[in-house]
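Only a single protein chain was left out; the remaining protein chains are all shown in position.
We just call them A and B in the order they show up, numbering each chain from 1.
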Amino acid sequence: MPIITLTSDWGLSDHYVASVKGAILRRVPDATIIDITHLVRHFDIKHASFVLRNSFRQFPEGTIHIIGIDSIESKNHQHVVVYAEGHYFIGADNGIFSLILDGTPDKIISLEVLQDTGYYTFPSRDRFAKVACHLAEGKSIDELGSPIPALVPKSLYQPVTEGNNILGRVMYIDSYHNVFVNISEKLFRDTVQNRHFTINFRRDSYIISNIVKAYGDVPEGEMCALFASNGILQIAINQGKAASLLGLTIDYPVNVVVR
Amino acid sequence: MPIITLTSDWGLSDHYVASVKGAILRRVPDATIIDITHLVRHFDIKHASFVLRNSFRQFPEGTIHIIGIDSIESKNHQHVVVYAEGHYFIGADNGIFSLILDGTPDKIISLEVLQDTGYYTFPSRDRFAKVACHLAEGKSIDELGSPIPALVPKSLYQPVTEGNNILGRVMYIDSYHNVFVNISEKLFRDTVQNRHFTINFRRDSYIISNIVKAYGDVPEGEMCALFASNGILQIAINQGKAASLLGLTIDYPVNVVVR
Partner (left out) sequence: MPIITLTSDWGLSDHYVASVKGAILRRVPDATIIDITHLVRHFDIKHASFVLRNSFRQFPEGTIHIIGIDSIESKNHQHVVVYAEGHYFIGADNGIFSLILDGTPDKIISLEVLQDTGYYTFPSRDRFAKVACHLAEGKSIDELGSPIPALVPKSLYQPVTEGNNILGRVMYIDSYHNVFVNISEKLFRDTVQNRHFTINFRRDSYIISNIVKAYGDVPEGEMCALFASNGILQIAINQGKAASLLGLTIDYPVNVVVR
């Protein structure tokens, strides 16, 4: 039974989500359709890429992911299907695929499948659903269009290593107001090794000098740093709202200072 | 595998949605249950009808749609199951069926199925789920009650053609703040033909003089008109919030002036 996921900024109060699900079930009645999220901030491909990047590998290989963000086709934004890490991704190549995937995909196909309707504002319903169902039926990705050599490149701020220090930035804030910093556990451990360190932000008005395992390792209402379940440095307040209480917003600098 | 959809104003934070899903799966464990939306504004059957009207035809024939809006039975609002265009619709006949469906349904049955409980505030759980499962099991609609001749009539503002002009109104605003005007592509094309036209609103303080294919046909932040993916005239701002920026609200007049 094929699994098709949906990631979008359509919200949950209009006809968009149901229209795409209907368009899938009409063709493949036994498809399992999973909502990744439909509450991406409108047109925010960074938000969407963070959510999909941190969840898609949980799904079994062969899962088909429809991406309905900023998805209108244009000269610079071709409609593509990408095969990478055993998963299929369908959407407009507006840079989001580069943000979701590490490394080079196994296949990038520019879609030549015709739309169902003469309307060009809802490709998820009129084109991507059709493409997803083609794959869900076990047919070949190669029949869907022509290979292209590369995706539109796009990248996030990368942490900078300066001497022993790591200069990072806030990359995501979740609904608990937990703050994700663009420093991976690997980079942190490779740089810090066994030395003392502090995590500094807001021009050093906040300093954290250790990494805990779980929020509960500090008293309720206290600030802590840990590696989140996606392997990324996180600043949190045990049962509190770190981002708003500490004044951290997307792209705000957070540094690791090694002594 | 039967498909049952749910449309309601129950919200997503209470026990209502899950209760109805449980009541369905208890009877038909392999039912595919699809949420159309549960974020209809409370008691707003126009909102609900727009969403269902613009999505139900995507689903395969035989799909069963439970409508949980303003659904308490009363003398004027019988519980019915309607068969139309190959789909089943279950709910209170408060006018919503007339708003969803064009033309005369093939069957309208006043429900005689008994409720499961002595409570009268949650018919979707206690009655509609039972009716949906009866149909999902392939049993006849005729066993569910007695035919009645007509639905409670209800209609939306219709566009008025005055000379060559079309006087329309805003009928829906989606989560992007795109504005849907109650003028279909067919009416527009039949009236305008090959002549010049303008779309005027806010007492002619805004004038649009062409129809584009997609939002991206105008620069970011600019206003445009197009036919939305449901075939209805839409006023939008490329990557912007048209309704709030242009001061358009439900029922606001929008006119097409032919020259």
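Note that in this section a contact is a pair of C-beta atoms (placed from the backbone, for glycine too) under 8 Å apart; a residue touches a chain by one contact, two chains touch by 3 or more.
Note that the structure is a prediction, hence the values are computed from the model and not measured.
Using the definition of touch stated at the top, determine which of A:Tyr120, A:Phe201, A:Tyr215 or A:Tyr252 touches the missing chain.
Of the listed residues, the one touching the omitted chain is A:Tyr215.
Taking the entire complex into account, which one of A:Ala23, A:Ile36 or A:Val179 touches the absent chain?
A:Ile36
In the complete complex, which positions of subunit A touch the hidden chain?
Touching the missing chain: residues 1, 3, 5, 12, 32, 34-40, 47, 50-60, 63, 174-176, 213-216, 226-231, 239.
Tell me where the left-out chain touches subunit B, residue by residue.
Against the left-out chain, subunit B lists 10-23, 25-26, 29-30, 33, 42-43, 72, 74, 117, 119-122, 125-126.
Rule of thumb we're sticking to: only the chains that are shown with their structure count from here on.
Working from the CA atoms, figure out how many degrees subunit A turns to land on subunit B, in steps of 5.
120
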